[in-house]
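For this depiction, one protein chain was excluded, whereas all remaining protein chains were kept in their positions.
Should a chain be cited, it is by its letter among A, B, C and D, assigned in written order, with residues numbered from 1 in that chain.
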């Protein structure tokens, strides 16, 4: 089961702002990568310590610092100090059970997203928390592990002429969010295909395994929906944000991601309706099959039990049973049996059981 | 299954504004038709290249350019350049998985709709994306394939005196949207008739096939609803649009389409309620039938199994069974059997099973 | 089935404002009746042509023109011209598939309502469209056929001292809407009685016929709700209407009709809840009965099948079966049978099946 | 069934403001009781005619007139004249089918409530309509019959030092509403206890009677909810009322009743969820029991039917059946029967049916 609840108990009772990494440790060492670019120049390097990033903090138009791994609390804490990030935000960054949200702290905007993936081995959706801290000249992104979803954005930055090279940190933040949301569509496609396949199997030959699969996908859908639903509000608040951190020209791009989010939510709802229709169909089909089984039993039993009774009567050993001695008893009995048999068949036919 | 999800994966990772045609290629070549008209004059011609449309772009009161086919990216891109359309809009035009929406870009309004049709062969609803770009003097409509829904609008333009000849591009946009929405009613009618028919069959003779049909229509309804529901918001935003692109006098017409949309949504909801009532009725009927089948089995088995047991007793071959030698055993036994039989019948009658 | 969808296809593709009568033709000829009144005087007459109404249009305080029958398009069209009614409104008047709504056109307010009735023969609710055009000095009401719901209003006008004689067209409009809404209560009462009756029958003796009746009333409820639900909004918009057409003093009366509408909607919802409770109760009762039937079968079969087997054993014809020759076999066997029988009964008793 | 619909038909077609008493006549004669009090003095008397109340109407700080019984239309009408109450309000007072509401008429506020009670004989909730007319110096309360819910308020007035003696009519109105709402809690408690009891019975021994009880309480809940739900809005509108009739200092008390109402609605919803859980549990339990019954039948039948067949074979009377003559046939057969019997038992064990 995709865990609906992170282990909060680890930090119950600590004072707010205490940094405790909650979630699985997904990689061994933290990796900090810096990309510094503007229209003309581009600099990429891996950082050993966070202090190496300081010279780039305020000077150049866009500095993107990507952090993979959240378990080294000390590093995160130092970043908080150097970039002026509120302790509560740091707490949220390392506690991977956040709900997607956006908060404006005047100096920077803090955005939490969920990057989703399908773990094909266990056949369920996994969620990784992505945090963005968007300042005027820097954008810090935090991921739980190295991933390839942001690689496309890196590629686009490396090309000299992309719009991304001519825009600020807000456009970079948009590009990252867009990459995450675009990835949702792929998951949705896979789920959609599975549902289609289940439906075909169900119409052909309903087995209990299908039922378990329906249940499984239903739960994945609940999980998916829970991760995507709040995003709507997040994007809406970013679009309506009055601060200077997000420029007017970026709004149309955020609106585009917003539209995608709505589309995903819409589709999730439709698929859930389809799934619950499949459940109903399964139950009805089982009922139908049971009905059929019962009919076969009833027809056979109802015809042969009375006939067997008649045979039983003439199997009795009474000394004085006149029929037993009569010459034509046996053929007459056969006629009787055949008449009863046929009458029963007719009756079943009339009731449309045959 | 009407595909709830378009293949987004084709373009995952591309930068925003990259034009990729997503959807089926429904016709061979793009066809661009221009109609230029005002109160006095009317000009219709097919264009070889989009540049041929430029002279008409700003001069005449209304220029309607209709594009059938979305797969020639280069053509669409050139239109974007010549008519000043934002790359994100172009992206949405060729990506046929959009949700209906309206966006105001000051210079023009972009509207996406879904034209629905019933594919009678496969017996399901198909959706075609229709995009409208409404400028001050031009209106460009994009369709996936040539269709006949807009023919009525063309006819009305050809008549000299219609209101359409005296109005601007906003009225033309209204006329096209109205044509699309009017077509929804026809689909609704057909679905309504099918449901009525299913209901009659169900009350007469419920077969498993009916169940599959109910499920099928339910899913078509989910698909239909998904396409129409956002339209409500689209029309509302157009009515409340403060820009000059839509004149005051057109509002009443948009309100009319809005009313139609609400009516369609209302009816879809009512039909869904009816359908779910049918599902319940089916299940109950199956239960009832099962009950009846079981009663027949129980009555027959309950009456004859004890009688057969009695016959079995006197079929035993013990040497010392006094009854076997008694003169009246056989008739007394028959009386006994008949008494038991009648008592059982009475008991069933009392329990209202007969 | 009360038709949820009117035949829209008849007018698909026509230009907006084209008058086509959609709906059943319920009477032979249009009948136009005029009532002109103020505090002192009262004039009633039937009109041959609509032009006869013109002298009364603007002069006298209140002129009520009631039109029964909507199929003579020419007459409706002339009224449109003489009273300055917008073509889209005329279209709505003759197209009987409208959703209840109110629209303010500065010079007049257009209101659509549904007058409901129970067709006792077919045992379902029928809807008739009533349109009101409320001008400063005239009120035109359109009905599909002559009805008696408005007769009470006519009676009240004929009495000299009623408040209606001292008020304007807005109060008259209120009186007509009130008459329509009051009639809803009667239908609700009849449906409520039917549901109560069904419930009693269900608790006493659940038959499949009850199930069909529940389904039938459920669908009537869906239809009823669909007609009444939008009325709430209609009345609300009339109460909040800022124009001079509705005077301040009439607001309290409209609020009264509004309260009635809310009450009807509330009661419909409650009755739907009750109905769905009945459905559940029916299903559970059927399950219970099935359970009982199965228990009887199981008890009888479980007791007698093993006993019959034992009798069968001693009915075998082996030459060497020592028991057959033993003197006390038969009575001992009877004791065995009775012991088994009693043990089984005890076991069933312990399991509370008896 | 608690009647969801009052007999509206009695007054269909009457002009608005016509006073017709709709509802049961619950007491023989109207009783009018007056209490006039301020900080220092207190006067209680029963009035023969309503005119006796006039001297107290405007002079003293608080005059509370309580009317028990609504069927003497003439009395109510006179009160309307003397206290300046709008005919529509009088109509609502005597028509006991109102939905709870509050209306401000500048000179007075009109509030309708439902006083609920449990009719222990018929075991259902009864509703009595309570109307309050709150003027600057008087408060008139109308009840259908004499009740004891208001007695506590009377007691508090009789004590010299209560806050009630120092406050105006608005506080008195609050006290009466509070008494009504407090009484709801008692009903809720009783319903809650019944549900708890049902749950225990259900888990112990589910009988069809429990099902009927669940259905019964469900319907009472629908009725209860229908009466209480609108109260929320009523109290909210009173709290937000800008007029002088309700003083600032009373708002906190009204907010207290409002909180109680929300609490009641919350609890009703929770109990409805619990009830629907019980329904489901019942159905599942019945299914489970059926399953168990079927298993017993299947095990017995599946074991003994083949055995009986074998016994039947050797009960045949063919002259040439070699086994019949063989010396060890009978013991070998017994071994065979026991082997089959044991194999079957093992198979059932493996399938976890035993």
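Heads up, the rule we're going with is that contacts are C-beta pairs under 8 Å (C-beta built on N, C-alpha and C of every residue); 3 or more make two chains touch, one makes a residue touch a chain.
Only a predicted model underlies this, so the values are computations on that prediction, with no experimental measurement involved.
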Touching residue (missing chain; options D:57, D:71, D:124 or D:156)
D:156
Using the document's definition of touch, tell me which of A:75, A:203 or A:307 contacts the absent chain.
A:307
Options D:43, D:122, D:166 or D:313, residue touching the unrepresented chain
D:313
Those residues of chain D which, in the complete complex, touch the missing chain:
151-152, 155-156, 162-164, 175, 178-179, 182-183, 185-186, 188-189, 192, 196, 199, 203, 252-253, 255-256, 259, 262-263, 266-267, 270-271, 273-274, 277, 280-281, 283-285, 287-288, 290-291, 294-295, 297-298, 301-302, 305-306, 308-309, 312-313, 315-321, 352-353
Just checking the interface: what residues of chain A touch the absent partner chain?
1, 3-5, 7-9, 11-17, 86, 88, 97-99, 101, 103, 105, 205, 208, 211-212, 215, 218-219, 222-223, 226, 230, 279, 282-283, 286-287, 289-290, 293-294, 296-297, 300-301, 304-305, 307-308, 311-312, 314-317, 321, 323-325, 327-330, 333
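Quick note on the criterion: only the chains that are shown with their structure count from here on.
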What chains touch chain B and also chain C?
none
Centre distance in Å when chain B and chain D are each reduced to the mean of their C-alpha atoms
41
Can you list the chain B residues in contact with two or more other chains?
283, 287, 290, 294, 297, 301, 305, 308, 312, 315-317, 321
Please categorise the chain-chain contact pattern as a line, ring, star, complete graph or other.
line
Every chain pair meeting the touch definition is listed as A-B, B-C, C-D
